[in-house]
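Here it is: the structure, laid out below.
Of the protein chains in this complex, one is absent; all others appear in place.
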Amino acid sequence: MKEKLKHYRLNQKEYDKICEVLGRPPQGIEWALFSALWSEHCSYKSSKNHLRKFAYRNSSVVDGEGENAGVVDIGYGEKIAFKMESHNHPSFIEPFQGAATGVGGILRDIFTMGARPIALADYLCFGEPQAPRMKSLVKGVVSGISSYGNCVGVPTITGQTEFHSSYNNNILVNAMAVGLITEGQTMARSKAMGPGNWVVYVGAKTGKDGVHGASMASESFDENNDAKKPNVQIGDPFYEKLLIESCLEVLNENLVVAMQDMGAAGLTSSSFEMAARGEVGLDIQLDQVPLRDSSMNPEEILLSESQERMLLICEPSKFPRLQEVFHRWGLDAQKIGEVTKGPQIKLHWKNEILTDIDPRLIVDQAPRYDREFKVWPKSSQAKSENQSEIKKRKNKNLSEQLKLNSQSIELGSKNWIYRQYDQRVGVRTIKDASQAVGFLRMPSDRALAITLGCRPSVMRLDAWLGGLDAVFFPALQMAVKGATALAVTDCLNFGNPEKIEIMSEFVAAVEGIAEASKALDAPVVSGNVSFYNETQGQNITSTPSTGLIGIRHEVDNIPDDFFTQLGCAVYWVRCPFVTGFHSLKGNEKKDNYFTGAIDSGRCAEWIKSLAHLVSQSNIISSRAVGQGGLLETLRRMTLGGIGFEVQSSDLLNMDLTKATQECFYESIFAIEPSLKSKFEKKLQQLQPQSEVEFSLIGWTVPERFKWGTEVDISIDEIKMFHNNSWSQNLELK
Amino acid sequence: MRIGVVRFPGTNCDADVFQMVENSSHEPVWLWHQDRFDVKSVDSVIIPGGFSYGDYLRCGALASRSAVMKSVSEFAEQGRPVLGICNGFQILCESGLLPGVLLRNESVKFIDDWVELSVENGNEYFAKKIPVKKRFCLPIAHGEGRYFAPPEELKKIQDKGQVWLSYVKNPNGSLKDIAGLMNEKKNVFGLMPHPERAMQSWMGGTDGGLFL
Amino acid sequence: MKWGVKIMPRDALLDSQGRAVENLLKENHFQLEQCRVGRYVEISTTQASEDKAREEIQKMTQFVLYNPLIEIFSIERLDK
Partner (left out) sequence: MKWGVKIMPRDALLDSQGRAVENLLKENHFQLEQCRVGRYVEISTTQASEDKAREEIQKMTQFVLYNPLIEIFSIERLDK
């Protein structure tokens, strides 16, 4: 018995609950069903109670509770479906396939909704470059994403990459996909409906790959990772491309009643969820499932996570036409069962009924855990650094600091990554991955903004603050480009939830994200939880990554990330509602401190009005000040080839630390000199007079970066360091 | 002009090219890979980029043996204009309509970037609005764009003025910096860069607008 | 010494590449049953001993040449 529980990754209490739900002990195949559907990955048993905190909605959210992805109506007949998902465990075991199938999976969540995928974004956290296997992990993950995304023809337009020792044995690979539903296109649902309708299997044949993947993702790592290899799935982007085209075609011809991809726990979760949502039953002939390997048994068929497969419900009369469309695209469509009044799901295997069970017993009765956590103090936090240490830094040579920044893997160029991604296929890309915010042109001639959030360095400082920041910072990045954040998706990567410290950080971060998104009126519409990111007892930095979409009403003249014109006035604008400090490297807790509190309501107002201001002004270049502070941000802005010279006496007198980053939310704008005074007037209107904090700090100049007498470096030199940082740190050419 | 746009399974720049044709005030029509077409029904043919047949075997190899390519060959033999972009260029080489072949990039990595190009030899069909030797910019996005032809062939290509476009700074190890090529009769063209991705200022460039 | 490493997709996996080639060949009226597409790597080594060299080739194969998840490999000596 113990063996059996272990094999199916269930504990005694869960077993007792199964017996209670069924009124008898589970038999045969039922073990596998409960194992898969009650895994953390499928049931969200540790997180569900807290995810309710994301309940905030506004009128733009299209009702789609429990659907595959969140859908937001952005007006003009356009809807956006988007979601983010993790593929951490498989990517650590087998980086290329793990990352590739992560992309494939999240794309299926999008086109299942009837949306055409139009963009991808990737959030990657790696360990230190010298950690074992790290170079090949970086290489494998990036080429996995690149080969899959490029081949399916969906551009990867933005991303974020972090490096920290806490990811040495547990990297994070999160991918976001964004889809567009235009006027007249049909949105699909995953509710099975209409007794008598057919259950149709489409796509690649079922193989043994990925059996038990869902329950694997719900476990910590141990030394036996190699033994888990057979659990990793293999992807084929060419097949996926055919699926996208054919599925969108059958949807638009109104040939399907419901559609669902086969993701984690494969056929099991897709069929059970479709039935449970539609409150119907299903009769499924497992022996009709197309197989690659005829020796597969029913349990393997049910749990296989073979990629590029979909389950559809269609009216029998429409089946011939449906089959014709799939055939045209070189795919098979196979009837494997029927919808019944239910509520039972019956699984048949060659004249034998394997199980006859009410799906709601499994899906809705899944265990919920109220994991223990501590209530987080949500005020001024972590300030472990003493003032004398800050003073010491003042004496550091600014020139030297600039070079150090350029050479570091954290702050150096990421173009080794995104040059491998097709960023333009689909011809919607306005701003590609070389810019902090990705922009796509919508058919309505507006610009859709896409950014990822969560700065692990802030999470290491404070989980609640980190949660707020995971929404506010990307929203600020959008605002400085004149875009307003509309909605949020998340991917909550945490360690072991059975540990109270981890669970406490989880709850704090969730509350932070919920509060910030509500304050911005940008609801959290979809998401994903990845627990057990722990290897041999070491947890990762809690990393609640986020993806934001936003809108800018104009496609043209989006401010650039880089200085592009000489003689521009450069302004430094600060949000007065958050003060704090976070170090240049921001890697160690002791280097960080944060004082004061965030007033999230006012902060959100400030960000929103900034977005408005930018969309109304003729700003040439802009950036949110991020890691590395003001100095670093200005350095980056010069990478386009135009230099900068400090001219503010205030700034020259400030010590490095303060001038580096004393405020969490600040930004830089470069504007034509002729529009200077107009811009200042607008800035003053931004907030009640007393609270505006902005200053003219300098001008754009040719070819050099000058900061008082201390710094005078040529842009070419900065660029050289910046572009070489990757090959130097990772020895990847 | 009626312009046929060829679609293979795995083509992913099809809609992009369709749109480019429309925006250039021509009339696009789809040509499906399994169907042959009446060569009189279109005035020119474009083969868009992507990963036809998943780039299986060699890029362009499977597509070049498909039914629609038989008609494209017939069309080309009549001296009528055919343009292959990216994977379309690879397909034209594989089908023998253009000499040589496109190999894996020198770096063995996919490259997405903007590149500077120049017109080496003009022609009467595509990009004729760009004067010879004039420099312009287009995006590239390919893993296999390194042009190769054996020495004798290469010499012939150069002697006959078949080099159409060249890279100002070679991104992929292409022989003689070749970015675009035409056949001897100057009616079949292939190029690795994507003109359809540089049609409007918001795309980052407008030089692609000079192609049709 | 010259070695060859043949790497083929596992039988249990769908070899979509092989399938596509097979379909194309059949459409063009070639007579065949099935087709699978794999890779072939030729390596020349300098070791004196054949056993050592074979072992080295084996290690290289496992290091980077093949993916045990989806492929099987076999090694052969080519210059004998």
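Per-chain residue numbering starts at 1, and chain names A, B and C are given in the order in which the chains are listed.
FYI, a contact is a pair of C-beta atoms (placed from the backbone, for glycine too) under 8 Å apart; a residue touches a chain by one contact, two chains touch by 3 or more.
Note that this is a predicted model, so its numbers are computed, not measured.
The absent chain, not drawn in this view, touches the displayed chains B, C throughout the complex. Think of the hidden chain as still there; on subunit B it touches residues 57-58, 61-62, 65, 94, 100-101, 103-108, 146, 148-150, 173. In the full complex, subunit C touches the hidden chain at residues 4, 6-8, 18, 21, 24-25, 28, 30-47, 56, 59-60, 63-65.
Definition applied: only the chains that are shown with their structure count from here on.
Here the CA centre of subunit A is 38 Å from the CA centre of subunit C. Subunit B and subunit C have Cα centroids separated by 33 Å.
Annotation for subunit A: residues 236, 238-239 touch two or more other chains.
Residues of subunit B found to touch two or more other chains are 53-54, 56.
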